[in-house]
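Below is a slice of the complex: some chains, not all, each in place.
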Amino acid sequence: MKTAVLVFPGSNCDHDCYHAVRHVLGREAKFVWHQETSLDGFDLVIVPGGFSYGDYLRPGAIAKFSPVMGALAKFTAKGGLALGICNGFQILTEAGLLPGALMLNSGMKFICKDTYLRVETSDSFVTGRMEKGKVISVPIAHMEGCYIADDDTLKRLEDDDRILLRYCGPDGQTGDESNPNGSYGSIAGVLSEKRNVAGMMPHPERVVEASLGGVDGLLVFESILNSLSAA
Amino acid sequence: MFDAHQIILHGLTYDEFDLALEIIGRQPNMVELGIFSVMWSEHCSYKSSRTHLKNFPTTGPQVIHGPGENAGVVDIGDGLAVVFKMESHNHPSYIEPYQGAATGVGGILRDVFTMGARPYALLDSLRFGDPSHPKTKYLLDGVVAGIAGYGNCMGVPTIGGELSFHPSYNGNCLVNAFNLGIVNKDRIFLGTASGVGNPVMYVGSKTGRDGIHGATMASAEFGDGGEERRPTVQVGDPFTEKQLLEALLELFKTDYVVGIQDMGAAGLTSSSFEMAGRAGTGVELDIEKVPRREEGMNPYEVMLSESQERMLLVCHKGVEDKIKAIFEKWGLSAEVVGRVTGDGMVRIMEKGQMAAELPAAPLSQKAPMYSRPASPPDDLAVRHKLDHDSLPQPKDYTETLSRLLASPNLCSREWVYNQYDHMVRTNTIEKPGSDAAVIRVKGTSKAVAMSLDCNSRYCYLDPYMGGAQAVAEATRNVACSGAKPLAITDCLNFGSPEKPEVMWQFIQAIKGMSDACIALGTPVVSGNVSFYNQTGETAINPTPSIGAMGLLEDHEKLVSQYFSEEGDVIIVLGETFAEIGGSEYLSVIHGQERGAPPKVDLTKEAALQKTLVELADKRLVKSMHDVSDGGLGVALMECCFKPGTSAPLGFEV
Amino acid sequence: MKAKVTVTLKSGVLDPQGRAIEGALKSLGWKGVKGVRVGKSIELEVDEKDPQSAKAVVEKMCEKLLANPVTEKYQIEIITDR
């Protein structure tokens, strides 16, 4: 598995994603600067978290025009796998590679804490190793994580089984008190129509080693590995 | 000839103005007067504190650079060193809390990465007035949001600190920011302008009129009219600073750079004078070349502007374009604005005209130094009087304990640190809420522990004991994680040095801190002094806040403060005395702030800390927690609540 | 030619800031205030000579960058006199 980790001006979690893939998973990873125009030769592209362009105007609003986004559109059109995490998810929605948008948290404050997530589908390259309904713990760290979409988009996401993860309590139940940012339907992650582009607000790369307080993030990376070796 | 009004307006006394005349042998022009005023402000020259700061122990085998550089540097083995410092932004934060706190974080980050280190951890020590005071909530919300806004955008985790409330801060909050970075020992860059003829380059954001006289404002008392001094607040742009950081770390991989310094308080002035002063050289600047974001700025404004996210560097001849290319990649300005000269003078040119010419070394090293009168407060004896028997025993201990746990200075700080991204860089192995915050050092087995501490009530009652206790507690918190305390930095927040009682508090606190540093083997490697923290006549409680740093050789041996399993045995180390002077209990339950604070036995403290480190090293304990504010009862309760877990453990004692 | 763009949330999209400000105004004594909505105001200058072409240029800027079509709508005001 050869992974490209995109680097925009203002990206912060590029180093963390690189560390997870390269040093924890032991797979090849390469930083790709946002001015690059080709993503040939990669199996997976990670659009990492951070504050691309300072999150000015809207998170991802400016980054979506970087040259590498054109390459990413071609890469994913040919079926290449792309995972957007936090700011990466925001960039993918702004670029139209994923439906919906990420708005200001309902509490209007930045939130950094562990959250429980319920796996809504195992038919995806990021959740293949987890059965539907499994509860995992992955931290969030964002100010604009409230996922919204118009009604028929939400309906299509439900009908096509393209909702990846929902915020929930330790018992797996969804509800207002376990929804940290007001996301519609407690949605924490979604999948594109062709199921090869995924976006999630929680940071799996932050829970891939026990010393950091959890390893549920490994299940995401292992799922990606499985889906590639199976392909 | 300047009239009295202009001299006073520039914050200089007549004697200081006379010393300036003596140094340059003529009348200064307006630009030069402005330069004298910022260089000799309390904030930049430490004129009321320098003579006392000399008493701090600042050396040790582990110390690579002590006070005098942009930040302290301590050796942690494996060819690596940590670079750390604390800086205060109290006055700007009182005027505009969000931007004041944000630019405080921006400034302390630059002090660390200017030395070549990538910043890895931010902590903040915050003090506000009484929660019931109308301005407290506004200041608290703004300051926390500002720290979060800047630190999160920079991708540097804010992993701990301290927060406390006391009426003495009603009109003057304290915002002290601590930052620690890691660097290869052979890639440390200093703030010196050496090599006559070498180009001097300005890199980073463009210059505007913000913050002019920010340095002198930092030394200006807040009378009730404090609100009018509004326009001097600087605005921070964390996105530009992130670009500046990445550009500089790319530059530091080359050997182009001779010396570099952050343009902090007093901007272009302090950086050019201090860099030349340290190297014994001079600098010639052509300020036409300084990139500006506003038209019509005169030399006075360009030299005194405190626009953020700017650095001054000296490089070898011939690499200017290579340096420009790096900064252009990151979307930043990079202009040659002058060159190093050999005559020890700083010359400011504008369109071929001489706008200012002053000697470098005297401005930074021969600044006035005062040994101001100091005398204890006349009510000291009254403050210490506390008749234990007169205090009724609590009728219901449970109710008393829960009131203590709910009090503003002891309740959970989750509301604050959950606004900080405390996980980015995936190094945080001890998250906020525990005694010390700990990060691992990737590529090694090591970890670095940090803690900020100070009990300002103890310092009000007995500054000597308060100073010693602050060092003891900060280093003990570090030892509680298993790490061996190595060094400290500090932010000495006091009232007006022109008041003898305040100077007495300052001198006593430094004595107490020095004795503790010597006994505990933790020298002072950097720090900051903030005077004139007053509202009208009332000085704040003396607040020497301490930032302690320690090293854990094997991060697997990390110890946290939380109970882990049922049936584990609880042991209390050290003796308990009938000491409730200046305690939270006395203040929260009895509404009194009196009595002598608890005695600090430094020999026992040193032995205790060695024991804690050994217990962790030999894996004999599952958790360790420091008994401090609130006493044993509160400490035991704090061990039960591990953030993020729903079912707390209990205890039987 | 100066222009002022006001970008506001589409109706139906939750506006926590508007709700919070409405609550704060009420608690400060303005009981009768309602319908508080918060948006972005962007001022800029384009080097177009006449208002029509200026508006057309700003229109494209909004479509491409300044407003998110999923959640926001925009209003353009060309400032001629001043």
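We call the chains A, B and C, going by the order they appear; numbering starts again at 1 in every chain.
Simple rule for what comes next: a residue touches a chain if its C-beta (ideal position, glycine included) is under 8 Å from a C-beta of that chain, and two chains touch if they have at least 3 such contacts.
These numbers were taken from a predicted model, which means no experiment stands behind them.
Asker: Each chain kind shows up once here, so list its copy number in the complete complex.
Answerer: Stoichiometry of the whole assembly: A x1, B x1, C x2.
Note that in this section only the chains that are shown with their structure count from here on.
Asker: When you draw the chains as points and link the ones that touch, which shape shows up: line, ring, star, complete, or other?
Answerer: line
Asker: How many angstrom between the C-alpha centroids of chain C and chain B?
Answerer: So the centre of chain B lies 41 Å away from the centre of chain C.
Asker: Approximately how many whole Å separate the CA-defined centres of chain A and chain B?
Answerer: Using C-alpha averages as centres, the distance is 37 Å.
Asker: Based only on mean CA positions, could you tell me how far chain A sits from chain C in angstrom?
Answerer: 30
Asker: Which part of chain A faces chain C closely enough to touch in the complex?
Answerer: 57-58, 61-62, 65, 93-94, 100-101, 103-108, 146, 148-150, 182
Asker: How about chain B: which of its residues touch chain A in the complex?
Answerer: For chain B paired with chain A, touching residues are 145, 148-149, 152-155, 237-240, 242-243, 330-331, 417-426, 428-429, 431, 440, 442, 555-556, 558, 644, 646.
Asker: Residues of chain A touching chain B in their complex?
Answerer: 9-10, 12-13, 15-16, 19-20, 23, 49-51, 53-56, 109-114, 139, 141, 143, 170, 203, 205-206, 208-209, 211-213
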